[in-house]
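Yeah, one chain of the complex is gone here, protein chain that is, but the others are all in their spots.
First chain written, first letter: the chains are A and B, and each begins at residue 1.
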């Protein structure tokens, strides 16, 4: 067996026992996934995944960034190139992966993969160069079976709801197809307007024009532009959407008077704006989005602090989202003040903050979320979606913000098979943290049972209105 | 029993045993409170506290900020409003608190409250909506008894000395009344001149004028202003004061030549200064205050990094100190250099640094305090006055600054009943940390007994000259 039943719990003593008892009560609860990047086409078409490599390796930038860091080229891993150059043989990619599996020691990727290998495919020995081909063939065969099609996996994984992430320009046709298919799986969109708010986004002006065409609003004026966004939010909402998501470089917000905002929008739309104007426009738009959330009830998420496409060479050859986005220091206290002073006290707003800068947990995020009614803290994100990352989050956040200003777990993944594994890690680490609090007599055990249930299902349902 | 005798110690093994043995030697030592915000009138008048809510909830911004973050209005909690609007019924506030007691799970507030309920009032079950009224009545009755009056509690708590925090304009009449009352409790003032140094402080110019009137110095000149401050420091010292306290936005210090400083003072006094001038003036005044401390021996404390009154709505309705001050990143290495180059090597100065930015512990504060003879590190402050916060402080500071460049514990509270609980948490966490060092063979047990005694009483007496 690869997986020990007590993995990720404290190594011994009362803390381990309590953690194990808590875990028994949440291990089989449904998975709620309010934020992620799976492809709705999987569920619309319900076709088999093509091969083990396409399922497990190529969509997962955690995997190929690590291999790349140790000198394995992305070409050899068959990562799609912008010029459409020929792909690698999937089984050969799998062999490279198996040969380098030792690189993932101590990483969450290793935990997720081991979980999938054992629980999804019944493979009970560690992946190695020796068993690579055998495992490839077993997996390749299994994923052709009906019970490994996307919808069957969704049901088997016991997913209560799964949110994708979509641009305002998206027709949501696959979501529509799913709803009309008769299948009961709840796949909902999330409204992510970066492509029509961030002037540096590829095709920005064209995107706004398209937004105008879709909605029939006059995007030549600021009000028309805002109405176009309102229009798309309403459409998303009609398709089951309960949240928006905003991926800004910083957490800067602004509260400009209407004339200034309209005039700034004119500059942005002219295509002649300078970076500082673009930054202020994005800042203003966060506040506008918060205002629309007060109106329409969509929960708002902010994911700041990622310097995108850091590696120019890679970006030119392979495009976005290839593991080359890098975190940078992120300030919240001053940056969020304009938005919070306008809407932070409004109970109709739920505004969830994420960070790649863990220094903000105890210094800014917990104090802010422990005060403003609208604010909640999202789970540890991206590089911090890991046992140590989750542990630091609870240790640094709980004493000031408590448990009830957090919102449960996000798997945030485009690697479908990792979803159960990721939720399992999160549940185990929460149990481990609570087990320690109980063992140190900082929390009664009966309370810990309530808290772990809240962290696993109740808080996420409430925060995302699911 | 709510309280386990081994709470906050490591959950098992040798580290727990050592911690428990260490704790036995310090649990009953007197409480020394060199920095806090209790009201001297309590001890001057020695009247009973009015009701449980006024005693335990309304003065404690840790409590009402958490309730507020979860949608409980400050009006419903009876927090005083600037316009004097009617207050809430205390027992109803208590019920709201009891109903929401679960929000404090995992927070230090919970530890403090449980301690007070059990040790001060003999209440041995967890507060809940069911026992809320019963507990309210028990507490209401007890606090009318003579042994629950402020002076009796002070004696019962075994407080050796308690410092309040006072402006230079304060007459210290209540301190005088206490001294003249015959009661032996040692209540001393601390000199906090923010209101006559920070040009953004409400009523700043008027404050300086009043400072001139009180002292008879010509505050129209920089030297007169400095002499007025010297004069008040001497008065405070005559009333038992041993320390000053400075609550600046940043740790910036300056060392201007006398003419430039005098000219800057003129600008500040004119009321036409710009923020940058005000910041430099504050920076200069920190260095001037250090110089005066070299002269008169008052220990100097700096508490930077809090963005005050972050929530405009709340500030306009309820005023200062309502749980809406937010930390921000704070730099020390470059900011303190002017002051340290002038006075940092002077053994007559004791300069105690605090931070809300834990990233500075290992990066800046420990290296600075591990070198400059004048510098010492204050205990974890405010949001970090908590088990995990104290643990991080020791783990991140000790290896570079040692134990002997720290100064013991500050309770820093306006919630009088939490004082014994807060000291108890600090003592337990120090014992837990030392227990781990001994169990990992990084410190001999006989040394740990010396260290814990130093951390509990000796270092604080020395640093604050008590």
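Observations
Rule of thumb we're sticking to: a contact is a pair of C-beta atoms (placed from the backbone, for glycine too) under 8 Å apart; a residue touches a chain by one contact, two chains touch by 3 or more.
What you see is a predicted model, and the numbers here were worked out from it, not measured in a lab.
Residue A:66 is the one among A:66, A:226, A:339 or A:366 that touches the chain not shown. Considering the whole complex, the residue from B:178, B:241, B:324 or B:401 that touches the absent chain is B:401.
Across A:139, A:239, A:356 or A:417, the single residue that touches the chain missing here is A:356. Interface note for the absent chain: among B:139, B:340 or B:463, the touching residue is B:340.
Among the residues A:77, A:111, A:159 or A:219, only A:111 touches the chain that is left out of the figure. Where chain A meets the missing chain, the touching residues are 3-4, 6-13, 65-66, 68-71, 102-108, 110-111, 126, 307, 310-314, 323-324, 326-329, 356-359, 383-384, 386-389. Where chain B meets the chain that is not shown, the touching residues are 10, 12-15, 329, 331, 333-334, 337, 340-341, 344-345, 347, 359, 362-364, 366-373, 375, 395-396, 398-405, 436-437, 439-444, 447, 450-451.
Keep this in mind: only the chains that are shown with their structure count from here on.
Rounded to a whole number, the gap between the C-alpha centres of chain A and chain B is 40 angstrom.
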